[in-house]
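Take this structure, written in structure tokens, and hold onto it; I'll ask about it next.
This view holds just a subset of the chains, kept in their places.
Letters A and B mark the chains as written, and numbering starts fresh at 1 in each.
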Amino acid sequence: MILVEIVTVLALLQYLTFAALVGRARVKCSVKAPATTGHEVFERFYRVQMNTLELLVVFLPAMWLAARYWSPALVSGIGAIYLVGRFMYFRAYTREPSTRSLGFNLSLGPALLLLLAALVGAVLAGLK
Amino acid sequence: MILVEIVTVLALLQYLTFAALVGRARVKCSVKAPATTGHEVFERFYRVQMNTLELLVVFLPAMWLAARYWSPALVSGIGAIYLVGRFMYFRAYTREPSTRSLGFNLSLGPALLLLLAALVGAVLAGLK
């Protein structure tokens, strides 16, 4: 499970980096807490963090459940695609929100695939 | 633990469905990213997703911790009530926000019960 653990830590560090960039954008764009709106650029960074949070709560349990039934090397490989997809999503969204689809799909896809793998694994185990 | 795993996957799929409906509402209500406000109907779908996210981070750890001490069949049965409650919450909130209490309570309740079960289980095990 070491590879799955390392992908987990990297996904959390990536997410924390997005969160830190929101903090920086807050200062740069002069959006004073507790507001989360008021400047388009700040809002892009904020949406990247929030959307990553929204996906992370699916991705991590899906990866760990899938790893109960499938090869940890395969599962963490799919997890690595998620990491790359999220990075592309971040780059695209903060530059031009309308171009965020590819990175979005390359990170949602692996999460869905792992969730499906977990479901198939659990159902097959239940039928035994 | 197979039943607990299946309830976990179903809870994540339900949440992803709510998230997908936000995406659809975004287009229908013409709320352009990164905005998350501006149209009452969009905001209802968005709040359903966010509130489900807010509860999911409690529900999943609570269910898995409870399953360390109590029958997985019982624990996943309580988890199934959560799934039904969240569906009722979604239906009520998107039609008329003021009617969302029943579904809200039927999903918060199971999460709290599982959290309490986990706490009691851990404390009793610690006293041994």
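Quick notes on this one:
The rule we apply is simple: a contact is a pair of C-beta atoms (placed from the backbone, for glycine too) under 8 Å apart; a residue touches a chain by one contact, two chains touch by 3 or more.
Remember, it's a predicted structure, so these values are computed and weren't measured experimentally.
The complete homomeric complex described by this structure file contains 3 copies, of which 2 appear in the displayed model.
Quick note on the criterion: only the chains that are shown with their structure count from here on.
Chain A maps onto chain B through a rotation of 120°, based on Cα atoms and reported in steps of 5.
Centroids of chain A and chain B (each the mean of its C-alpha atoms) stand 19 Å apart. In the complex of the two chains, the chain A residues touching chain B come out as 37, 40, 43-44, 46-47, 53-54, 57-58, 61-62, 65, 68, 93, 97, 100, 112, 115, 118-119, 122-123, 125-126. Interface of chain B with chain A (complex): residues 2-3, 5-6, 8-9, 12-13, 15-16, 19, 33-37, 49, 53, 56-57, 60.
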